[in-house]
Structures are given as structure tokens and as C-alpha cells.
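Coming up: chain A.
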Amino acid sequence: MTADYVLSESDIARTLKRIAHEIIEGTPDSSQLVLLGIPTRGAILAKRLAQHVADITGTTPPVGSLDVTMYRDDLSESAMRVPQPSKAPEGGIDDRVVVLVDDVLFSGRTVRAAFDALIDLGRPRAVRLAVLVDRGHREFPIRADYVGKNLPSALHERVSVYLDEVDHEEGVRVER
Partner candidate 1 sequence: MADVLIRGASLLGDATGDLGIRDGVFIPAEDIDAGAASTRLVDASGLVALPGLVDLHTHLRQPGMDHAETVLSGSQAAAAGGFTAVFAMANTQPVADSVGIIDLVHRLGREAGYVDVRPIGAVTKGLAGEELAGIAGMANGQAKVRVFSDDGHCVSDSLVMRRALEYVSTFGGVIAQHSQDPKLTEGAQINEGALSSRLGLAGWPAVAEEAIIARDILLAEYTGARLHICHLSTRGSVEIVRNAKARGAKVTAEVTPHHLLLTEDLTAGYDPLFKVNPPLRSDDDVHAVRQGVADGTIDIVATDHAPHPSESKDCAFDEAAFGMLGLETALSVVQHTLVDTGFIGWPDVENSLQHSGSNRTARRLQRAPRGGLSRTPHIVGPIRSAPRRNALHRVLEQPLSWQGTSWPRTSHLLCRGGHRD
Partner candidate 2 sequence: MKHLLGCEGMSADEAISLLDTAAEFSALAGRKVPKLPTLRGVSVANLFFEDSTRTRLSFESAAKKLSADVITFTGQGSSLSKGESLKDTAQTIEAMGTHIIVVRHSSSGAAWRLAHSGWLRSSVINAGDGTHEHPTQALLDAFTLRARLHGDSALGKDLSGVSVVIVGDIAHSRVARSNVHLLTTLGAHVTLVAPKTLTPSEVDQWPVDYTASFDKALATYPQAVMMLRVQNERMKGSHFPSPREYISHYGLSTQRFRRLPKSTLVMHPGPMNRGVEISSVAADSEQSTILEQVTNGVWVRMAALYAVHGQEGSVNG
């Protein structure tokens, strides 16, 4: 749409390709790879990453989505949140290298909840984290293995990721 994207459509595409390369490099046996996205946008990004991995290696890794609503630590503070669908990846996650995918890494609480959800799903061999944007202000000792862009931000700002599949526009914006 406009000029105030900090990441444009083409930036996003390039970044995802780069992350896909990094994932493959970091996973010697790519047949062990499983991508698990956190809905809504993490799940979309996971699908795209899987496609990029397929473009490079010729095989599409299994993709799933992992809703973490039920594992959040702030549930009693607000109105009931209806959980998003979770879809386990084909073949499960036991003994796999699971790459968790989300759009923005902020306080780290969502990822913490995702760890709990993951452990209830099975026992992966390893867990990695891939995010499109890391905006800092961590409240938990969590860091991403693969980062699209580091975006230092003020607490009061909103970092929003727009993806065509759900938002009908593409880009990352910082709203003050």
C-alpha cells in the first residue's frame, strides 16, 4: 500500500528465502525437518518457508500449526479467547528437528507457551526458532535462531506484519 513499510513485499520474500537457506544449512539431515507455525501469521510463514525449502532441496518438509492459546499465562486477565486450529505435521514431531515459526518475537511469552504445547505433542530431537521480525524487549531468556530482521522498537510502538493471505496487503509496519 504505502511508503511507511519498514519491510516491503520484496524484502519479505528475500528474507524468507535467506532464512530457508539458513535452516537447511543448520540441519544436516533435512529429512528430519518439520516446520511448525504459530497461527495466524506464523503458520502462513511456515507454509511459505516450507515451499522455499522445497525449491532448494527438492523435498517439502512437513508443515503444521501450533495454537498456543491454551498455554498462555495471561488467560484469566481477559475475555475468553477462542483457540485457533492446531494441525499436527505429518509424521508427528518425535525425534524431529522442529522449527517453530512466528511473525514477531517480542516478550518471548508466546514462544514459552509454544514450548509447553510442543512438549505435550511429543519429544522432538531439537527445537529451533525462526521469526520474521525481532523487536526486542524480551521478558524471558529466549532468542531466535533465525531472524529475518532486527527491529529495535519503543515499547509503546506496534510492530505489525501484514501478509497477503489474510490481510490482502504485504509488508511490515511500525505504528506509533
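Selection rule: all candidates are chains of the complex that A comes from, given by their letters.
What we mean here is this: a residue touches a chain if its C-beta (ideal position, glycine included) is under 8 Å from a C-beta of that chain, and two chains touch if they have at least 3 such contacts; residues count from 1.
What you see is a predicted model; the values in this text were computed from it and never measured.
Here chain A is shown alone, and of the candidates 1 or 2 it touches 2 within this complex.
Here chain A touches candidate 2 in the complex through residues 67, 70-71, 75-77, 80, 82-86, 88, 116, 119-122, going by the rule given at the top.
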